[in-house]
Structure formats: structure tokens, C-alpha cells
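The other protein chains are all here in position, but one chain of the complex has been omitted.
Up next, subunit A:
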Amino acid sequence: MFRGWPSRPLRTARGPLIPRRAVHIFANPARFLSIARPLTPWLGWPGLLLIATGLVSGLFLTPPDYLQGESVRIMYAHVPAAWLGMAGWSGIAVASLMQLIWRHPLAAVAARAIAVPGALFAAICLLTGSIWGRPTWGTWWEWDGRLTSMLVLFFLYIAYIALSSAGAERGSNDRVSAIFGVVGAANIPIIHYSVEWWRTLHQGQSIGLAGSKIDGSILWPLPLTTLGFTLLFAAIVLMRMRAMLAEAKVEARLKRMASE
């Protein structure tokens, strides 16, 4: 499981492109576990608290939108789910790239751990968006650029889960799913810019680095739920990584005991 540690960092004519120690310091499973074990509850509990506060505030403390009415409250669940669906795949792409370049087995574990919660939040985004669309647009579904590219992301997650599970069962250094993880990231900018490239049904970008088009009285619970779901997502990923590492340890130990 932990074979294939990097032998050489990427190099330029002047020396290593990135200092080896900086890149590989967290790639050691024992060091990772010493950090992940105490970190998991510190991410999970505040995440749950922020989600509960944000969702309850969004239900009862904010006013309805002048145009959309009460249905705007779906935003507090829909937007964090969309963010995590996209951020999850970005995480898979970065981890896959690390797996391909430095052959870190922990990077492969991280990518596999992200896939299921990422797929779940992509599905939640699609479902809550569809439910939001019915009273707002008068339809459950439209083959709009944003909706379609998000559906493609969900299918990419399903394909990645199937590929990486097959690779894990074979016990091989799964380069195919890593390449798929990197190539699939091409869909992320398509999702992001879809509302600008194909102006069909989905509204344009409401929140950006420059500010928000949403009134503050409606907006304020959104950062709470977004941060809360993000922290909980990180805790779930850590739990799944810890489970995979423990399962690998058990499997290795049982194989060794059988051969003795």
C-alpha cells in the first residue's frame, strides 16, 4: 500500500523545483494520522453547528425575496452543495496530479475519499436546484448550460468512483483513475462560465470576489452554511481516509500472518 514513495523531486537546472521536504512532509501516513485524528472532531462539530445555525436562520430569520418569494431559502442548502460538488472535483484533480507526479499513495487515498461526498453534494445540488426551479421557473428541469454541466459533473463522479474502486480492488497503482481525475477537471471552468457562455435559464453569477448582488438581509446565513458544509466535508474526507488507511493496514497484516 505504501510502496512507491517518491525517489526524486521535480528538478530544474538550479535544483529542486519545489523543496522535497515541503512537498512530502504530509505524505507519510503515520504523520498524516497524527494530524487527522485530532483534527476530525475539530472540523466536524463546528461544521455541524454552523450548518444548523445557518439553515435555521435561513428558514426563520431572513425575509423572502421580492421576486422569488419564500423559495429563495433553498439557496442556503443549494449554493454550498454546488460549491462542494465543484471543490470536491478540484480536490480530486489536485490529489490525482500529486499521485501522477510524485506517486504519493496518500494522494490516491485522498482522491478516493473525496469522490463519494463530492458525488453526494453534486446530487444534492442537482436535486435542490430542480426543486427550486419548479416554483421559480415553472419547470423541474431544463437542458440549460449550468444544469447540464453540473449533471455531467455528477456522472464524472460516478465514473470516477467505479474506476477507482476497480483499481483499489486490483491493488494496483491506479494511474487510470488519476488521469481521469485530472482530465475531468476540464468540466469545472465549463460549469463556472456556463452562465456567461450560454445565457438561457439559470441566473448569472450573483456572488463574486467583487461583491454580491444579493441584499445583505437575505445573504448573511449563506456564509455560515457554506463554511459549515465545507468543514463537515473536510471531516468526512478525513474519516474516509482514516478508514482506508486502517483497512489497508489490516489487509497487509492479515496477508503477512497468512504467509508466516
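Heads up, the rule we're going with is that contacts are C-beta pairs under 8 Å (C-beta built on N, C-alpha and C of every residue); 3 or more make two chains touch, one makes a residue touch a chain; residues count from 1.
Here, contacts and distances are computed from a predicted model.
Novice: Quick one: find the hidden chain's UniProt protein name among "ABC transporter ATP-binding protein", "Sulfatase arylsulfatase A-like", "Heme exporter protein D" or "Carrier domain-containing protein".
Specialist: Listed in its UniProt record, the absent chain's protein name reads "Heme exporter protein D".
Novice: Touching the hidden chain in the complete assembly: which of A:Gly69, A:Pro189 or A:Pro223 does that?
Specialist: A:Gly69
Novice: Looking beyond the chains shown, say which of A:Leu39, A:Leu61 or A:Leu127 touches the absent one.
Specialist: Of the candidates A:Leu39, A:Leu61 or A:Leu127, A:Leu127 is in touch with the missing chain.
Novice: Write down which of A:Val116, A:Ile161 or A:Ile179 is the residue touching the left-out chain.
Specialist: A:Val116
Novice: Using the touch definition up top, pick the residue from A:Leu50, A:Ala81, A:Ala108 or A:Leu163 that touches the left-out chain.
Specialist: A:Ala81
Novice: Which residue numbers on subunit A touch the omitted chain?
Specialist: Touch set of subunit A with respect to the missing chain: 44, 51, 55, 59, 69-71, 73-74, 77-78, 81, 116-117, 120, 123-124, 127-128, 131-132, 134-135, 229, 232, 235-236, 239-240, 242-244, 246-247, 249-250, 253-254.
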